[in-house]
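Heads up, one of the protein chains got dropped from this complex, but the rest are sitting where they should.
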Amino acid sequence: MKIIPYVRKAQFYETDQMGVIHHAHYIHWFEEARVDFLAQIGFPYERVESLGITFAVLGLSCEYKSPVRFGDTVHILVGLPSCGHSKMTIDYRVTDMSTGELRTTGETRHYFFRKEDARPVSLKKAIPELYDLFRSLSGV
Amino acid sequence: MKIIPYVRKAQFYETDQMGVIHHAHYIHWFEEARVDFLAQIGFPYERVESLGITFAVLGLSCEYKSPVRFGDTVHILVGLPSCGHSKMTIDYRVTDMSTGELRTTGETRHYFFRKEDARPVSLKKAIPELYDLFRSLSGV
Amino acid sequence: MKIIPYVRKAQFYETDQMGVIHHAHYIHWFEEARVDFLAQIGFPYERVESLGITFAVLGLSCEYKSPVRFGDTVHILVGLPSCGHSKMTIDYRVTDMSTGELRTTGETRHYFFRKEDARPVSLKKAIPELYDLFRSLSGV
Partner (left out) sequence: MKIIPYVRKAQFYETDQMGVIHHAHYIHWFEEARVDFLAQIGFPYERVESLGITFAVLGLSCEYKSPVRFGDTVHILVGLPSCGHSKMTIDYRVTDMSTGELRTTGETRHYFFRKEDARPVSLKKAIPELYDLFRSLSGV
């Protein structure tokens, strides 16, 4: 399965007084790219939720390589470095659409839980089809 | 009852590339001041909610008089120009704490509804004590 | 000139605990739609700035008709109710892309100023081509 990078235009309201996109906004962009990624693989957020499961963020990291400015358009490539029964890691690579220059890399770590009682679950048991899909994409 | 202005420090992440607080953040500040106002009059948001009622925003307006910059501290004075059975208007006056200069004025319009079924309610019937309080503060 | 409505997907991080898009985010959406509108008419923000002129927000208003939820896609139609020498008003109409239902309407008021010294200018004198374009679009 070929994942298409998420395309995002940097907005004026995302700039700060240094004239660049404020570092916190990349966390929003990662989320947008993640949501888009799930839709691309046929498991949009609503479908996962309708199966009674949701994701929580356990942690994240972000490395800022070069600034993005208002009006720039970036590509965000989502990858799955690892997926276990109950946890997974997603990574992100933000590049400038015109020049290909690397802007930011990042990672979010998630666990799966049941919406009904907020208890962690094994994705392998809860949605085996999605688990197998994540595994195949994570190249494990 | 004497309402104390809400004190807010303008944050770096609220600036934009013009070097001033981005205009959308004032809507957040109005909300903070409104929440603080409810707490000051003895009806913090949680108490209103525990009585089964909540507020929705019907509309708002904002006039920008002069910019606020990172590091500035502002005072936000909350007023109640009008309160009816089912709707109310709240207004805001943002001034610089050191100079007293006017920065922004604004208004939010709300209606009351029952949390249980999302139906609009008469605040006068639902929480008469709060209704009377709002009326006395609105100087109607 | 036919203006194409701006398309915006509502994001998870824009929701609040009521399960709907928080009312302050519409101000961001208006800005995105405004920037897109300027690009559509051939005067992207960077071009206006390169001509030494920029826009400031004098005021805004917003009316919330029905909620937008995470995953919804909206259309934002931008209009120019009025444009004078030194000030203009832009309005916005947010509708659900699938159902056409009205979600939000709003308005922002702007004035033009010179970047160089932050002084208000007559757009008619500063960028007559853009002034004429705004006038023709505003149907005045």
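The letters A, B and C name the chains in turn, as written, and every chain counts its residues from 1.
In the analysis below, contacts are C-beta pairs under 8 Å (C-beta built on N, C-alpha and C of every residue); 3 or more make two chains touch, one makes a residue touch a chain.
Given the structure is predicted, the values throughout are model-derived calculations rather than measurements.
Peer 1: Write down which of C:24, C:57, C:78 or C:94 is the residue touching the left-out chain.
Peer 2: Reading the full complex, the residue touching the unseen chain is C:24.
Peer 1: Can you tell me which of B:28, B:65, B:87 or B:114 touches the chain that was removed from the display?
Peer 2: Among B:28, B:65, B:87 or B:114, only B:28 touches the chain that is not shown.
Peer 1: Out of A:63, A:101 or A:129, which residue would touch the omitted chain in the full complex?
Peer 2: Only one listed residue reaches the unshown chain, and that is A:63.
Peer 1: Could you list which residues of subunit B touch the chain missing from the display?
Peer 2: Missing-chain contacts on subunit B: residues 11-13, 27-28, 31-32, 35, 44-46, 70-71.
Peer 1: On subunit C, where is the contact patch with the chain that was removed from view?
Peer 2: Interface with the chain not displayed, on the subunit C side: 12-13, 15-20, 22, 24, 70.
Peer 1: By the contact definition given up top, give the residues of subunit A that touch the hidden chain.
Peer 2: Answer for subunit A: residues 18, 23-24, 27-28, 31, 54, 56-64 touch the chain left out.
Here, only the chains that are shown with their structure count from here on.
Peer 1: Give the identifier of the chain nearest to the protein's overall CA centre, each chain being represented by its own CA mean.
Peer 2: C
Peer 1: Nearest whole angstrom, what separates the Cα centre of subunit A from the Cα centre of subunit B?
Peer 2: Distance between chain centres: 35 Å.
Peer 1: Just give me the whole-number Å value for how far the CA centre of subunit A lies from that of subunit C.
Peer 2: 29
Peer 1: Nearest whole angstrom, what separates the Cα centre of subunit B from the Cα centre of subunit C?
Peer 2: A distance of 25 Å separates the two centres.
Peer 1: Find every residue in subunit C that makes contact with two or more other chains and list them.
Peer 2: Each of 28, 31 in subunit C touches at least two other chains.
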